[in-house]
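Heads up, one of the protein chains got dropped from this complex, but the rest are sitting where they should.
This part shows chain A:
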Amino acid sequence: MNIALKVWRQKNSQTPGKMVDYKLSDVSPDMSFLEMFDVLNEELSHKGEEPVAFDHDCREGICGMCSMYINGRPHGPETGTTTCQLHMRSFNDGDTIVVEPWRARAFPVIKDLVVDREAFDRIIQAGGYVSVNTGSAPDANDILIPREIADEAMDAAQCIGCGACVAACKNASAMLFTAAKISQLAVLPQGHAEHQLRAERMVAQMDAEGFGACSFTGACSVECPKSISLDHIARLNREYLGAKLASNNA
């Protein structure tokens, strides 16, 4: 396959970036999108040029590090996949592929396609945890949790924090991420104890980071590599409103 690439190049957060054209020949359709970038970087290194910086780690769709905005969509054209799970067979010979970093005020570009996603960490730090010492694993059936509830929590817990929801949202909103992190704990007894304070603090942090509000376009859920449902955003709204109306927190 012959591929033309338009890639965002930016030296650092202080320097303005621009789109740069590259051409790659003999690309195997079985390559993953990141392997295609490895080939490009190899060529650039041989030519003495600076390789394209991009985030990646596990390359098996579970770590949430890869983060490219490919042809106008986060993680590319396939649904329910991360960029590392995207293969070149999803494109045609002779295609031009536009690759950009996530765009959001809360995700500043560090270099090329790498953005700073620490805003997500700070949202988690604001309350996305259970603040009691849980000790060793409890005996089986010690805490009874109905199967549907466990599934619901697991659906939310699948979030890998990649930021595709923010990248896809027209408002750069982090609602799906925050909702998943609130939901996974709120529906389980261990997390329910602190559910009000958690919702209040995490939403406050989400706003402080400069993410937008939810317009319920559903783009986040469609582009989420784990297909996390908008049901969780409804739960976040319920949790937050309920906490604001009924909690004893200031």
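Keep this in mind: contacts are C-beta pairs under 8 Å (C-beta built on N, C-alpha and C of every residue); 3 or more make two chains touch, one makes a residue touch a chain; residues count from 1.
Assume contacts and distances are computed from a predicted model.
Its UniProt record calls the unshown chain "Succinate dehydrogenase", which is the correct pick from "ABC transporter ATP-binding protein", "Succinate dehydrogenase", "Molybdenum transport system permease" or "Acyl CoA:acetate/3-ketoacid CoA transferase subunit alpha". For the chain missing from the display, the contacting residue among A:23, A:103 or A:192 is A:103, taking the whole complex into account.
The missing chain lies against chain A, touching residues 6, 8, 19, 69, 71-73, 77, 98, 100, 103-106, 109, 168, 170-173, 203-204, 206-207, 210-219, 222-223, 230-231, 233-242, 244, 250.
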